[in-house]
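Here it is, the structure, as structure tokens.
Removed: one protein chain of the complex. Kept in place: all other protein chains.
Chain nomenclature is as follows: A and B, assigned in order of appearance, with residue numbering initiated at 1 for each chain independently.
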Amino acid sequence: MKDNVIICRCEEITLGEIKSEIKKGARSVTDIKRRTRAGMGLCQGRSCEILIQRIICEELNLSPEEVYPANDRAPVRPIKFNILGAELNEKV
Amino acid sequence: MNNRINNHPILGKREEKEKVEIIFDGNKITAEKGEMIAAALYANGIRINRYTIKYNEPRGIFCAIGQCTDCSMVVNGIPNVRTCITPVEKGMVIETQYGLKRSGKTND
Partner (left out) sequence: MIEKELVIIGAGPAGLSAAIEASKANVDVLLIDENQKAGGQLFKQIHKFFGSSAHYSGVRGIDIGKELIQKCEDLGVEIWLDSVVIGVFPNKQIAVEKKGKGLKTIRAKKIIIATGASEKVINFEGWTLPGVMGAGAAQTMTNVHRILPGKKVLMIGTGNVGLIVSYQLIQAGAEIVGLVDTASKVSGYEVHSAKIEREGVPLYLDHTIFKAQGTKEKGVTGAVIVEVNKHFQPIKGTEKEIDVDVVAIAAGLKPLSELANMANCKKTYISKLGGWVPLHNENMESTEKGIYVVGDTTGVEEANTALEEGRLAGVDVAAKLKKLSNSESENIKKQINKRLKDLRLGPFGEDRLKAKKKLIKEYNKYIKAQRPVNDYNTGPKAVIECNQEIPCNPCESACKFGAITIGEPITNQPKLDEEKCIGCGLCLHKCPGLAIFLVDKNYDNKNSTVSFPYEFSDLPQEGEMVEALNRKGEYLCEAKVLKIKKLESFDKTPIVTILVPKKYADQARNLSPIGAD
């Protein structure tokens, strides 16, 4: 697989960039996320997290159980600021 | 290239739906009422929705259910609208998205 193949579609992070961070010491999906922004784009890792996990397994000879997914936090779907920050209207 | 499926062995004959006119990159496109923007464009032979910010690469429908955001386009001036889950409206102005914006240049 050529190093210039895109892994994170949203942020356009390549295989080469991810491998390079692993060589520099990245060990987890969260490490890769923080160093490259892979998984931080609009889809929030929905496409690439599984690819990043596979790459870490291959590069570091780990099994999938040992590569934890990134943490999930609110909002789990995109939401506009003006909705999030608006006054709560409890009248359903 | 009209990709609409007119006759289907299970789904039957396509219902005639009310036509809705939308504008894509300055051109008039005929869509159907209730149709998703991306589907309407695809039916009219358009399957490139945006170009990416870094490598200026074309993207189109990938998941079709509003999760991957590759179908994002600028709709009525608002970018990052997921067109595969947004229905068309009469007179909607749809533009190919370049990077995160509407202009024809990337990294604007």
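The working rule: contacts are C-beta pairs under 8 Å (C-beta built on N, C-alpha and C of every residue); 3 or more make two chains touch, one makes a residue touch a chain.
Values in this document were obtained by computation on a predicted structure and should not be read as measured data.
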Taking the whole complex into account, name the chains on display that the unshown chain touches. A, B
Spell out, residue by residue, where the missing chain touches chain A. 1-2, 5-7, 9, 15, 46-48, 50-51, 64-65, 69, 71-77, 79, 83-84, 86, 88-90, 92
At which residues does chain B meet the chain that is not included here? 3-5, 8-11, 14, 35-36, 39, 42-43, 47-49, 57-67, 70, 85, 87
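By definition in this document, only the chains that are shown with their structure count from here on.
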Across the complex, what residues on chain B touch chain A? 52-55, 57, 59, 62-63, 67-70, 72, 80
Chain A residues within the chain B interface of the complex: 6, 9-10, 12, 41-43, 46-47
